[in-house]
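Only one protein chain is missing from this complex, and each of the others stays in its spot.
A, B and C are the chain letters, set down in written order, and residue numbers restart from 1 in every chain.
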Amino acid sequence: MLDPQTPKHGFAALVGYRLVDWQEDRAEIALDVEARHLNRSGIAHGGVAATLLDTVLGYAGCHCAVPGRVRRAVTLSLTVNYIGAVEAGTTLVAVGRRVGGGRRVFYAEGEVRGPDGALVATGSGVWRYRDGSGSPEGVPAE
Amino acid sequence: MLDPQTPKHGFAALVGYRLVDWQEDRAEIALDVEARHLNRSGIAHGGVAATLLDTVLGYAGCHCAVPGRVRRAVTLSLTVNYIGAVEAGTTLVAVGRRVGGGRRVFYAEGEVRGPDGALVATGSGVWRYRDGSGSPEGVPAE
Amino acid sequence: MLDPQTPKHGFAALVGYRLVDWQEDRAEIALDVEARHLNRSGIAHGGVAATLLDTVLGYAGCHCAVPGRVRRAVTLSLTVNYIGAVEAGTTLVAVGRRVGGGRRVFYAEGEVRGPDGALVATGSGVWRYRDGSGSPEGVPAE
Partner (left out) sequence: MLDPQTPKHGFAALVGYRLVDWQEDRAEIALDVEARHLNRSGIAHGGVAATLLDTVLGYAGCHCAVPGRVRRAVTLSLTVNYIGAVEAGTTLVAVGRRVGGGRRVFYAEGEVRGPDGALVATGSGVWRYRDGSGSPEGVPAE
């Protein structure tokens, strides 16, 4: 059974990453790299790591422990440094950590790793909480 | 008939952007935003603008005027600032400009615009040319 | 006579830049590069361009047309791309432009140019307005 929080639609489903872990100030997602993720040079498109980092860093600041409620934020700025190339047939694991901020904005950092934990990319950025999401209690899910 | 340079496979096809213009130091791509590009808040996922910017900025430094030859580069660093939200049913246009560099690295900047030219995101970054691609003549396409 | 808005104390005085132009959504500062601005390789320290960009981009979003009042903001994120080296004896001109945002945050972009307008560095970032400074009327200067 899929984790009920694993995204099953939209860009998350298109790209195909899955939620591995989500707790206060930390999130982890994974992606199996396939041909559909490659660029014209035969390695994972830079947009893939950027997507994983935007997702997992944003998640890191938006965990909500209250059932039926969520926390939402919009990315203000994201920087990705590309350290290693990735080919099809491997699995990427992206981890995000909230490192600072308050009720209005938060900061997160993290990295994408490939086979044997090799560093593929690092990322950092700033997010703005949507109204009501600055509190750990969040807002009603819908 | 599609422009023969429009990517038809890999992540480019998955995300669905198309090449609009490509010339020395400048590139332009477009994307029709659909449900598959959205995040859990119902707006375009941050990974979409990041993908468009990584693509179009990289293209801006890799135009090759010689038939049968290409220039390749790898992204070293990419920063995206998210300025406006985008919903499904709109078209995004991303423009990239090479602004500096030499035979080893190049710098590019650009932006993503939505309806009525509204700024959706800006981006900047640094790329490293693959061996042989620092020259305008590039390398054999395959 | 110095422009009364030219900073005369703190880090601004230490580094030595001067205000050249400041209007709605745009600012310009200049710096004469001297030996005290160089790094151990004999070119301007990367911190110099970063300081100029943090300053001028922040100014771009904080112009206040009301006498006796000011607008204040704190930098959330700043990215600098270093394109050209600078030696002592030259003058740097840094321009910043506010490109988006609202009452809570703003986005700015700009560049540092050296002799003959050569690009030295580009910068972009996000700022958060301090309370009251999101309005064009700003807050009392002291």
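The definition used in the following text is that a residue touches a chain if its C-beta (ideal position, glycine included) is under 8 Å from a C-beta of that chain, and two chains touch if they have at least 3 such contacts.
Keep in mind that this is a model prediction, so the values were computed, not measured.
Engineer: Looking at the full complex, which residue from A:G10, A:G46 or A:G101 touches the chain that isn't shown here?
Structural biologist: Reading the full complex, the residue touching the unseen chain is A:G101.
Engineer: Kindly state which of the options B:G46, B:G84 or B:G125 is in contact with the chain not pictured.
Structural biologist: Answering carefully, the residue with contact to the hidden chain is B:G125.
Engineer: By the contact criterion defined above, which parts of chain A meet the unshown chain? Give residue numbers in ascending order.
Structural biologist: These residues touch the chain not displayed: 77, 79, 81, 83-84, 99-101, 107, 109, 119, 122, 124-126.
Engineer: To test your reading of the contact rule: which positions on chain C touch the chain that is missing from view?
Structural biologist: For chain C, the residues touching the absent chain are 7, 9-15, 35-41, 44-48, 50-52, 54-55, 58, 72, 74-82, 85, 130.
Engineer: Applying the definition given at the start, please give the residues of chain B touching the unseen chain.
Structural biologist: Within chain B, the residues touching the omitted chain are 76-77, 79, 104-105, 125-126, 128.
The criterion applied here is as follows: only the chains that are shown with their structure count from here on.
Engineer: If you average the Cα atoms per chain, which one ends up farthest from chain C?
Structural biologist: Relative to chain C, the chain with the farthest C-alpha centre is A.
Engineer: Between chain A and chain B, what distance separates the C-alpha centroids? Give it in angstrom.
Structural biologist: About 21 Å, centre to centre.
Engineer: State, to the nearest whole Å, the distance from the C-alpha centre of chain B to the C-alpha centre of chain C.
Structural biologist: The separation of the two C-alpha centroids amounts to 29 Å.
Engineer: Taking the mean of the C-alpha atoms as each chain's centre, how many Å separate chain A from chain C?
Structural biologist: 33
Engineer: Hey, what residues on chain C touch two or more of the other chains?
Structural biologist: Residue numbers touching two or more other chains: 77, 79, 125-126.
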